[in-house]
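As you look at this complex, bear in mind that one protein chain is not there, while each of the others sits in place.
Chain lettering (A and B) follows the sequence in which the chains are written, and residue indices restart at 1 in each chain.
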């Protein structure tokens, strides 16, 4: 189908791209190139500038300076549609599909083939779509309603969009986040197919095993700057990490130096429909238990159940030796369970509310003088955690939405510490937070444990669980695969366990 | 996913099932309760029902495309009244004195242009200011109504043109003129929403606005066209109704927006946009009209109609939610 492009001319070349937002230099002279038929990984910490760069490439943002060159032609793109016409296609992490429309309409969204008088040429539309779908070897046809497809198939629709024009470069942003293994295999076949047609591919992912499996080269961004390109075959995970964070990753485990207390929380055979089954574990006072697994393994759902947001279908929860029933967050809070949720902006904070009010929200009914909220009591709480957590904000009056991710997370943590819980559950504590704040939060979690809190940490980042946990529970597809102590755990065994490869024998009760 | 398809099918069929239920119920209940000699499902009665559905129906169909597009229009009732005044009043303007009956098409065009212009104002404001359509049209509802009152104070505006009345009262192939207009609008809008690029893009915008923008669809002009269309349809509804009645009160059309939205929601159009069907809205309109007539037939007054329609609207919302909840185990938030 595609003309064979000479392999010496890059499919896509970036030259000194600069993009600033008020107060931030999001991209600071980024340059690299992607050859035809190459899978080029783009890596970097959250906030390193990957998504801004992708938006520049996708035509959503315009660069302040620098050039984008597609097959030797410098291009300027003012919209995603224009980017597509210039040969750059962006496959979003969050699917951007209209679910009520057909597959064909989604693939040709914004450029439906027309007949006279603005009529849609359905025949042409379905024919063209079916040709593309055949090439992708998918099991649905052009007239299917997108909302009826599985997530993986919806992703295929996104990918099919890339094939409507002779794409020179296709950008995948975390494409495997919600795919099963079988679906991943199909995706990788598609990527191979694109490669063989001479398309250059930019592949963004945090998953090292995928990076090593399918990419040819790896470029790394840090703080908006280009940090170098590595040949995948000649590099190691440590080299990449070092480029990404600017230093050797500190993988020292914080061994507990304090005595553990009584069992604070025990979960026995807990199940919740198809989300997770037969979950049993214990957390002792002063202990940090890490839950590690892929997105969708059921970890967050367990936390939500413990916090009264889901109704379990079986099993029981025992808190300090007493079997308890938790049917709402209010119950959970009264029993001494706190949850720092996964999604800070949607679940953790009222962004339009000031920092202090956010922090005191769960106990505002108790902070009263007469019928009114006591200003003094609230400020006292805020000041205490402002100092203790080293929150950086000009004043408590600042809207939570104006704070940086790390400081927002500290507000949420402060909110729950001020409730003096027995069990603190922290879901993805450092998602979207810069490296500096990350290590502060890790240290904080360890400190909390040494003060006698029972802490559950849920994380998708291996270094994080390894660093903070006394024990690690590995989950796969709604089940606990294995439980590790911090002495026995190795990265390999952990990866095996969360990919469903580990044996079940290690499951402790 | 089969489950979801089935749910969708149930939803699509629900309104017609409900109409069937109403027909049976009122026929049976009527045979015990009604004082009238004729059966409820009398042909003349049904034809009259279609005719009476036309004014609200035409507006509700316009509301459907507005809501599919992800907006709402509260100003339709005022637009309806203003277009009616323009039509009736313009027939008496001295400029058109020598036109004879040719004044009829001229006044129609003036009325329709009024509707389009008022819709365009709403559309332009929504597009250019980014203020939510709910607020824009809430304001316009007051503003346009103000214009209605400023036109002729609290006096009714009247003009009877007998040629026009004859036309409006005529029946062709058994159906009244108003019914033909209603059916033409159903056909036209169905074609627009299902066969044209504008219609499909309007669905896409309501469904996933960001995706539409990213795909290069220009959201503003599409919204603008839809607002102009609903303005046109509100005016058309006025043209259809007042050609026959010949007199408009400045309060006419009040609460039309609520009736129209009720019909649209009964027809299953999603409040958040992206899904909905012209034909189902027709079902919603007929269901409401059946209810009015049926309750009247078994001896209940308008008060019961209001009560029942309000409660049915809430019940529909409740059932819709129950259907959706069963589809997936939800978080308790």
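We take it that a contact is a pair of C-beta atoms (placed from the backbone, for glycine too) under 8 Å apart; a residue touches a chain by one contact, two chains touch by 3 or more.
By our rule, contacts and distances are computed from a predicted model.
Asks: Could you check which of "Succinate dehydrogenase / fumarate reductase iron-sulfur subunit", "ABC transporter permease", "RNA polymerase sigma factor" or "Heme exporter protein D" matches the UniProt name for the chain that's left out?
Replies: Choosing among "Succinate dehydrogenase / fumarate reductase iron-sulfur subunit", "ABC transporter permease", "RNA polymerase sigma factor" or "Heme exporter protein D", the correct UniProt name is "ABC transporter permease".
Asks: Which of these, B:15, B:66, B:213 or B:290, touches the one chain of the complex that we don't see?
Replies: The one listed residue touching the chain not shown is B:213.
Asks: Check each of A:339, A:403, A:426 or A:494 against the chain that is not shown and name the one that touches it.
Replies: Only one of A:339, A:403, A:426 or A:494 touches the chain omitted from view, namely A:339.
Asks: Which one touches the absent chain: A:318, A:373 or A:495?
Replies: Per the contact definition at the top, the residue touching the missing chain is A:373.
Asks: For a quick check of understanding: of B:50, B:91, B:140 or B:211, which residue touches the chain that isn't displayed?
Replies: B:140
Asks: Mind listing the subunit B residues that contact the chain we can't see here?
Replies: 74, 125, 127-132, 134-136, 138-147, 149-150, 153, 213, 218-220, 223, 254-255, 258, 261-262, 265, 271, 301-314, 317-318, 321, 332-333
Asks: Against the chain that's been left off, what residues of subunit A make contact? List them.
Replies: Residues touching the hidden chain, for subunit A, are 22, 79, 307, 309, 328-330, 332-333, 339, 341, 346-353, 357, 361-362, 364-365, 367-368, 371-373, 415.
The rule is simple: only the chains that are shown with their structure count from here on.
Asks: Report the inter-chain centroid distance for subunit A and subunit B in whole angstrom, where each centroid is the mean of the CA atoms.
Replies: So the centre of subunit A lies 45 Å away from the centre of subunit B.
Asks: Could you list, by residue number, the parts of subunit B that touch subunit A in their complex?
Replies: 1, 4-5, 195-198, 200-201, 203-204, 207-208, 210-217, 274-275, 329, 331-333
Asks: Contact residues on subunit A for subunit B in the complex?
Replies: 58, 60, 79-82, 84, 96-101, 105, 109-112, 114, 117-120, 147-150, 272-275, 304, 308-311, 328
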